[in-house]
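Only one protein chain is missing; all other protein chains are in place.
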Amino acid sequence: MTRNLDFRFWILDLRKNGFAFLFFLNLLFLPLAFAAQTVDLEEQVRRIAAELRCPVCQNLSAADSPSELAQQMRGVILEQLKEGKTPEQIKAYFVSKYGEWVLLAPTPKGFSLLVWVLPFVAVGAGIIFVLFVVRRWVHKKNRLQLATVEPALIERVQREVAAGKPLQVELEAEDIQSPLLQEKARLYADLKELEFDYKAGKLSSTDYQELCRDLEAQAAAVLKELGSSAPARPVVQRSAPKTQQAATHKEAPEREKATYRGWRLAAGGVFLLLFGITLGVFLTKSLRPRLSDQDNITGDFLTGTGPGGIGTSSGMAGMEMGASLSKDIASLLAQGRSAFERQEWPAAIQAFRKILEADANHVEANSYMGLVLAQAGHVDEALAAFDRALATDPNFPIALWGKGLLLYRAKKDTAHARELFERLVGLMPAGEERKAVQKILGEMTTGADGGKKTSAETKLRPAGKTIRGTVSLGPKLNSKPPGSAVLFIIARSSGSSGPPLAVKKIEGPAFPIRYILGPEDSMIPGRALAGKVFVSARLDQDGNPTTRGAGDWVGEYGKNPVEVGTEGVDITLQRLGEP
Amino acid sequence: MTATIGHASVVIAFLLALWGMIAPIIGSRTGRERFFATTRAAILGQFLLVTLASSSLIYALVTTDFSIKYVAFNTTRATPIYYRVTGLWGALEGSLLLWEWILIIFSGLVAWIYKDRHRELMPWVLMILSTVSAFFLAVIAFASNPFEGVFPVPLDGRGLNPLLEDANMITHPPLLYTGFVGLTVPYAFAMAALIIGKLDEAWIVTTRRWTITAWFFLTMGNLVGAWWSYHVLGWGGYWAWDPVENAAFMPWLPATAFLHSVQVQERRGMLKVWNLSLIIIAFSLTIFGTFLTRSGIISSIHAFSSGPVGTLFLSFLAFILISSFGLLAYRADKLKGRPELDSMVSRESAFLLNNVVLVSALFTIFLGTIFPLISEAVAGVQVSVGAPYFNSVTVPLFLLLVFLMGVGPMIAWRKASWDNLKRNFLWPAVAALTIALFLFIWWIRDFLPLLGFTLSAFVVFSILFDTALAVRARCRIEGEWIGSALVTLARRNQRRYGGLVVHLGIVLIVLGIAGSMSYSIERQATLNVGETLAVGQYKIRFEGLRGSQQPTHYRVQGAFRVFNNGDESGVFSPTLKFFPTQQSPIGRAVFRSTFTEDLYLILSGFSELQQNRATLKVLVRPLVAWIWLGGLVIALGTLVAIWPFKQSAVSE
Partner (left out) sequence: MRFERDPKLDTSLNMPWRRVMITLAVILPLIGLLAYGFSRDPRYINTPLIGRQAPPFTLTLFDGKKISLDDVTGKTVFLNFWASWCPPCRAEARDLEAVWQKVKDSDVVLLGVDIQDTEEDALAFLREFNITYPNGRDLSGKVAVDYGVWGIPETFFIDPQGRITYKHVGSLGSALITAKIDEARRGIVSAKEGKGTYQPIR
């Protein structure tokens, strides 16, 4: 009894334990199953995504595409798979958002069924057609009765094939032989090949003999045709045109030559004309006028970029400058220099400023900038520019000259000026310019000596040659000048556009105003105010001499030119000046 | 100045091309033969001028002459010199100039090689070549001019599309364009033959080498494109069935069909109209491909920026199709051969079937490519036809083709008796089935790959078997040893043995495709530093990210240590490149290629907030290397087929 009970208990126990055991076993497998499931999920996502088209990339599936939208789509797919949706439902979801377009392969429904069906229809139809046609051709062949063949011809065929003549089927030759000869060559080649195949063991004896007989019969038939009527035919085909050609050839060579030469000349002439016109048109469009002495007409010959060739605005916004800018600085420098010589101050300033933007210590640019600034009367800025230039190159002539002159004339700092000039003289080669510098040095010494006694200003006045007069406003210009207006009185050597010899600047003038134009106002170094000059005046509205605004008032002395030393040179500002 | 020279040369070359078009017509009407000589001169003149124009564009690119818009838009000062040269074909205008250049080089070669031959044919051949050249020159000169100037001249250029900064940019477009242009030559010969009515096999024989060469370049161009896609684009695939890829592949199909069916024409004088149609279709498809890429009617990663060029190409395509097929229809009567076949089971039938399959494949791919257009026009529904469609529809066709590759070269001409079939195919079939069984038991249970492998094995065995038989025959008969027997066989039967080697190459490609398409494994995971991703027998451990600034872009590299079955294989660093002009980063994958499989690592993304987390995508793709190997074998086979052996004992 107990045993039974034990047994039952034991069974119960086992069952319980067994279940427990199984339960725990399952638990063990659960993570594995879970892992398998997540792997499955990833694979499923990939499979579904591989059938969807990425709307962003061109022709890639959402599985392959690296774009953000594709990642987002894959995320959506994963989410929906977790929710338990089937792949068909997920695909239908995407179709409901993007249309049929989003499926990489069209669903075989409706019109799109065509694209699935047609290829197979085409292949099937093609194969059936070919079988049909081949069958027809085979039947046609079988219907053709071979005439009884002469054994003699067959023997000849066999002989020629066995002789193993290198098959002269040079089909690449100029004159294609008649189709019959071609066919004969082909048949011979087939026979040779047949023999080789038999020896290689690809054909059975019966097959070989049967095919051999067949081919030999055909070759014999061809030989027969060739032998009997053919010789005339291929030859006739060729000779008929030949004789005709021979005849006409003899007849009209002379006539032909003459007219032909005429045609040739005419054609050559027409071609040359067209050639010339095209070339001319293109050349004129591509060449341009010189912008300066350093410029050339093609712009650095083979390239279009060259001095003066770079536009004022860089066309590619946002592009950084490349490695070397030296080419561009050189051209800008040339631009600036030429503008300076033509006294186009605005253009010059722009060019030099650009250079200085790129390279703030550019010696030449700084020096020229200084000169222009000195022109305008901005003494301190000019000095700063010269100092920058000299900081980089202490012996740069233009800077030395400019600074010296500025110190001498404007700041009256003779000592330093002399130092600079003496250094300059030491650097310069003998010539006109050196003489000019030496003259100024001479001036300075005499001035210095003479001025030791009196005040600075009067010291510097050599044998006074001045122009005196008054400036008044004309009747037409009634309004008051703006407070910032500056009056410039200019003496030029030639006409109204020559370089200014002397300029006097009067700020905030009250008209009528008296002026004295003297040597201290001289602009050109070494050139004393002497001889005949043209005197004019300009009331600059904004005070900036380099900009000539449209509202500037100008006027000239009525009796230009005048001799220096004259008095009473009265100028009336009568009209608005051109910019 | 460079721009002037270039543009002027193109315009003058266009005038010469016009003359080349007109001269033969005048010559034939007036009977003056001298006009034909001027056609040659016109071609040679065009050659010189187009070379001058191309050289000047290359010069402008190399010297970064930014006054030319094309240079400004496609290079920068920092671009290395080889990418500047490849800039010639980097964008629309330059690529047309490259096409024209290759065309005129081929035309010049044709004019020179056949100087004293084919006197009746040549003027018309050159006329056709001049016509095509005139079209391209007209487009280059007037519609999309690479020498257009830009003012003001920028200080630096915009630069090449970063996707194109790859070594393959040097090889892929020229190879492909040579293939396309090469098909123009047989087309020109075919049209010339049609025009003068000389419809024997002269033109086919003459153009045989040209066609094989063009076919070769087309094959290589497509394979290099696939290679580029695989190792640069970073999605692990080599063929996306992109419309432009299809357009480059489509001419290959009729060209291959042509190479086979001309043999039937040479032997039996049949299929003349069919062959002419094939070559017309092949050439038209090259123009169609150019049109598709440049017209903007389909969206493709390869598409150039569109312009007025699209309508011009469509008009030219219409002109070509109508005039060529019109002429063919007109002359079709003269082309009737004597259609007769000895048996339905013969090599001729096999070649016919081969043609059917290839043309059906062409039809399928063409239909799939333009079906979105048809669907929208007719049904008003926008659909996409992409890789899943093409893969499922073309696979059966190509498997059938593989089978034919095994049967065709071995089956007898004219009539294959049962005995013949047995002798040729029994052993290869048995061997193939044995292999199939072996594969089935050990590895492959899926039907399609198994079928693919079986058929490939069949082809390989039948080729080997056939060659073995032939070599044994020669050894026995002539007493040669194996090596020289092979060489003699190849020399006597160049086309046959070259073709067999090419078939072997194609089989390798088929195996590579079958393996990589059916058994690739793909895994993606986001890893922290030190975490490992297990894929197959590989374990990949993420070791960190590194960012660095490069001259043209910012690069983020991920370092991944790969363990192959426990052995370390090294550190691989796929990158993501951030270009300032591109919206999304461009990835560069890294892979390790062996004979059996490729391990492909892609850095999909990385977490910006927590610096050292990266999303890694791993692909394990079996047998991909066989595809490139197959390409090399094809190259070898083509060489054997066209090598100019001394014509001492020529049989074909």
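Think of it as A and B in the order they're written, each chain with its own count starting at 1.
The working rule: contacts are C-beta pairs under 8 Å (C-beta built on N, C-alpha and C of every residue); 3 or more make two chains touch, one makes a residue touch a chain.
Note that the coordinates shown come from a computational prediction; the quantities given were computed from them, not determined experimentally.
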| item | value |
| --- | --- |
| Residue among B:L321, B:A431, B:L486 or B:A559 touching the omitted chain | B:L321 |
| Full-complex contact with the absent chain, from B:Y330, B:W443, B:W481 or B:W643 | B:Y330 |
| Per the touch definition above, residue among B:G6, B:G27 or B:G558 touching the missing chain | B:G27 |
| Residues from chain B at the interface with the omitted partner, ascending | 27-28, 31, 33, 36, 120, 196-198, 291, 295-299, 310-311, 314, 317-318, 321-322, 325-326, 328-330, 332-333, 370, 373-374, 376-377, 382, 583-584 |
| Residues from chain A at the interface with the omitted partner, ascending | 55-56, 67-69, 71-73, 75-76, 79, 94-99, 101-102, 241, 244-245, 248-249 |
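Quick note on the criterion: only the chains that are shown with their structure count from here on.
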| item | value |
| --- | --- |
| Centre-to-centre distance between chain B and chain A (centres being mean Cα positions), rounded to whole Å | 30 |
| Residues of chain B defined as touching chain A within the complex | 1-4, 7-8, 11-12, 15, 19, 32, 34, 38, 59-60, 63, 65-68, 72, 76-78, 116-119, 149-158, 200-202, 205-206, 234-237, 240-243, 266-267, 269, 299-301, 303, 339-344, 348-349, 352-353, 356-357, 359-360, 363-364, 367-368, 371, 375, 378-379, 381-389, 392-393, 397, 410, 412-415, 417, 419-420, 423-424, 466, 469-470, 472-473, 476-477, 522-524, 584, 587, 602, 604-605, 647-652 |
| Residues of chain A that touch chain B when the two form their complex | 42, 46, 50-51, 53, 57-61, 64-68, 71, 99-106, 110-112, 114-116, 118-120, 122-123, 126-127, 129-131, 133-135, 137-138, 140-141, 144, 166-167, 169-174, 176, 179, 182-183, 186, 189-190, 192-193, 196-197, 199-204, 206-207, 211, 214, 256, 260, 263-264, 267, 271, 274-275, 278-279, 282-283, 285-286, 298-299, 301-305, 309-316, 319-323, 328 |
